[in-house]
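Missing here: one protein chain of the complex. Every other protein chain is in place.
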Amino acid sequence: MKWETVIGLEVHVQLRTKSKLFSGAAIAFGAEPNTQACEVDIALPGVLPVMNRNAAYMAVKLGLAIGATINKQSVFARKNYFYPDLPKGYQISQYEIPIVERGKLEIEVDGEKKTIAITRAHLEEDAGKSLHEEFSNNTGIDLNRAGTPLVEVVSEPDMRSPAEAVAYLKKLHALVRYLDICDGNMQEGSFRCDANISMRPKGQEELGTRAEIKNINSFRFVEKAIEYEIERQIDVLEGGGEVAQETRLYDAVKNETRSMRSKEEAHDYRYFPDPDLPPLTLDEEFIQSAKDSLPELPAAKRQRFMDHYSLSDYDAGVLTTSRELADYYETVATHANDAKLAANWVNGELAAYLNKEGLEIDQAPITAKQLGGLVKRIADNTISGKIAKDIFEAMWAGEGDADSIIDSKGLKQISDSGALEKIVDEVISANPGQVEQYKNGETKLIGYFVGQIMKATQGKANPKQVNEILKKKLN
Amino acid sequence: MHRKTIVELQAALEAGQISSVELTQAFLDRIDHHQDLNAFITITAEAALEQARASDDRRDHEAPRPLEGIPIAHKDIFCTQGLITSCGSRMLANFVSPYDATVIQHFKAAGAIILGKTNMDEFAMGSSNETSFYGPVKNPWANQAVPGGSSGGSAAAVAAQLAPAATGTDTGGSIRQPAALCGITGLKPTYGRVSRYGMVAFASSLDQAGPMTHTAADAALLLNIMAGFDPKDSTSVDKPVPDYTATLNDGLKGLRVGLPKEYFGDGLAADVAQAIDASVETLKKLGANIVDISLPNSTLAVPCYYVLAPAEASSNLSRFDGVRYGYRAADYDDLNDMYRKTRSQGFGEEVKRRIMIGAYTLSAGYYDAYYLKAQQLRRLIADDFHTAFGQCDVILGPTTPTTAFDLGAKTDDPVSMYLNDIYTIPANLAGLPGMSIPAGLGEDGRPIGLQLIGNAFEEARLLNVAHQYQQATDHHKQTPEGY
Partner (left out) sequence: MALDPTDVGKIAELARLEISEPELTSYVHSLTQILDLVGQMNAVDTAGISPMAHPSDSPLRLRQDIVTEQDRRQSFQEIAPATESGLYLVPKVIE
């Protein structure tokens, strides 16, 4: 039987607010345990929540960026369950009426574009952390994260392959970075993904039973976890079994998903509107202000790069995959005075180095301004592209700006025609045999002469000029 | 000295006839002498005297604050920094609060002295004070009778003059009902008028704190201190607080007093009905006009309340899990066992009963039939009041159907206990201010409470009516024998 994979994603986006969703405690990753958990966060008796305006603002920005409906009135509800990292015994979330509904995101896989519908995005508070490893018989509870604002973005089951799921996730990740509402750090859990996966015979309308895979913390693991889960479910189905509706955990080390038995008991969250919080009511002014604050979004930026810098659709697409990369590129282009050459260097040499060393663009040892300075010297013929690669390597190693490296190493291209003519003359007179052969029609020997001249100038001769002078002298 | 009102005590302190230390000591002595009432869970004698000394010193060179040197007792539901805040429960019997409730902060800032924390039904769930982990409180008017609840300790303390005034909280009648049963004045303000921050939550959409005093004038003084916007409470209303003492002496001529027929039907004891009728006559003499009104849906207020309040409570009480503070069971097998044992040992029977009712009515498949239905009914009950206040300025009726019942009389029958709050619950559901003032004694010699309900944020009018009534009568001046 031919199977079709159906994937829906739930992404928890941690908002970059200064304080928590319902308290004035600070948010910072890595603080000493329980030092950023105030009386509200640890749920002392009698404490009450007060909503952070900025969290609502960020959620609205996200909603606007995915073309969604912003609900002018949304309702906070309590989701009741017992867990030691959930101090109140309930999580404040949005249930029946979320702040954002019905958005979409366009993805691209192998050049094919596809729209993924987003059901809703709602505000909720994060739980604390349970540390199972520190003590032999106990679990340690750190409530620093408790109360951190999250937006949970729930997609429709519109994805049909792991590649589509990853493309959607990357797109959403880029978007929240563009909007500057999340730091996007997947290792630290600022951007977490749960995947709902089910299989159905190709052509069947009805959805199969889904399994939910929890907390997958990298793009690569998302792909691997889904791949594993697809195989597992097909095995179960083809073996005549039924897929259980359950929560599964992805184990990156073993590259497998396994059932979370402890969470299997039937949940009954007993949602009801939180009596401590009247409905969240947003006026037109609030929404308009969020709209006005929206930065240029990826699609618009990509178009502008094509129009303004005459880049190809592909180059513009690559350069706008993240706000940081796009910003980096624009700085390079501005300093280089040659936008296309700048794009080649960012997507070429720089990308290769970053990839090789496993670095992100904001960790590049060469600043955008420095790279712009290098590209500028290629554009104005101060150095050749070949020499530029050596300089790039030196810059990567921290040896300074392009200009100072060119100066100190004397790498300036020889473009003085008098000096070049002199060298050309010397090479011609030193190779009478080759000159003879050339004149007899072996014109490909021109490469030999260029090589000799480059050798004599340690590669610094302007190749275009060398060609011209040679041709003039030999003909 | 203990017979005096706060207004009189303020004058005595101001005139130098007595010091705050002497006053505080006098009340501490009375508390000590009447320990058999079991009105207090915590008595803070040393700290109180310390505060009184500081107040006396301060008075020497600074203008007195509004409640300078006046000792007050607080219901043990208000978080009080450095003091055990037990909420009448084993669950919090060891809980020393690391912070002050906003109400407590207000009293401290006003110069009041904390005498101690008063006994109460566990987590404010009860109408007789019999659900307290610390044992029942006795009614000073009849030691075999309950003081009412859940603010039973506060009511008994004021009635027995162990404190000139006390704070209480009222979710379904917990200020007004014990005030009625103990013959004192109690006011539940409009929902949102007094901050709930730091008040251990029972039912968040209903809870409201208020004063319990001898007189309406004293209640006005205390409400001046308690009321006000609190940015830490999202349900607190940002509305200016009037001086509640300023309008106490306004005349009642032309005041329209509504009598809801549903408050005078079957189940109302004859002696209570008689006392209320007499009060109506008094108000008529003061110039009030009587209007017959109807609150048709209020007859279903008790069923409505017993869905909403337990549902909110079941969620509010989930934080008591033995992880961060409070009681934790001594022996357990694993995490869930720790939860179950901690909560089963930490909570009393009535609290567990309400948690279970709440968990049930919110659970999958029952939500619409119970919770949603109750919220809709709540709207109808509130709308009834809205209509009524088109016809009258205040609503008058009994606070309770009978005078105080005997200890143990209703402990085996939760529903009959619940029905004791039949006249007080509607105001909570509608979020309206309500007051109970003494209206005489019943055939058994136990106090009868007269209830006044006002429109939202019309506490000043309730206090005015109550004060005028108290100028014309002396029911509030009666004291139980032996106190």
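Which chain is which? They are A and B, in the order written, and residues in each are numbered from 1.
Methods note: a contact is a pair of C-beta atoms (placed from the backbone, for glycine too) under 8 Å apart; a residue touches a chain by one contact, two chains touch by 3 or more.
None of these values were measured; they are calculated from a predicted model.
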>> Using the document's definition of touch, tell me which of B:107, B:325 or B:469 contacts the absent chain.
In response: B:325
> Pick from B:220, B:248, B:338 or B:465: which residue touches the chain that isn't shown?
Replying inline: B:338
> Which listed residue (B:234, B:403 or B:420) would be found touching the missing chain in the intact complex?
Replying inline: B:234
> Of B:78, B:244, B:263 or B:370, which one is in contact with the hidden chain?
Replying inline: B:370
>> Of the residues A:115, A:130 or A:245, I need the one that contacts the missing chain.
In response: A:130
> Residue-wise, where is chain B in contact with the chain that is not depicted?
Replying inline: 94-96, 98, 191-192, 205-206, 231, 234-235, 237-238, 297, 300, 302-304, 306-307, 314, 321-326, 328, 332-341, 343-344, 347, 349, 352-353, 355-357, 359-361, 363, 370, 372-380, 382, 414-415, 418, 429-431, 456
> Residues on chain A that touch the omitted chain in the whole complex?
Replying inline: 17-19, 23-26, 32-39, 42, 44, 50-56, 75-76, 82, 84, 130-132, 134-135, 137-143, 249, 260, 262-263, 268, 270, 273, 275, 277-281
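Note that only the chains that are shown with their structure count from here on.
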> What is the distance in Å between the mean C-alpha positions of chain A and chain B?
Replying inline: 57
>> Under the stated contact criterion, what part of chain A meets chain B in this complex?
In response: 39, 42-51, 78, 80, 82, 84, 87-90, 139, 141, 268, 270-272, 275-278
> Can you list the chain B residues touching chain A in their complex?
Replying inline: 78-79, 85, 87, 92, 95, 97-99, 101, 196-201, 203-205, 231-235, 311-312, 314-315, 317-321, 323-325, 335-336, 339, 359, 362-364, 367, 371
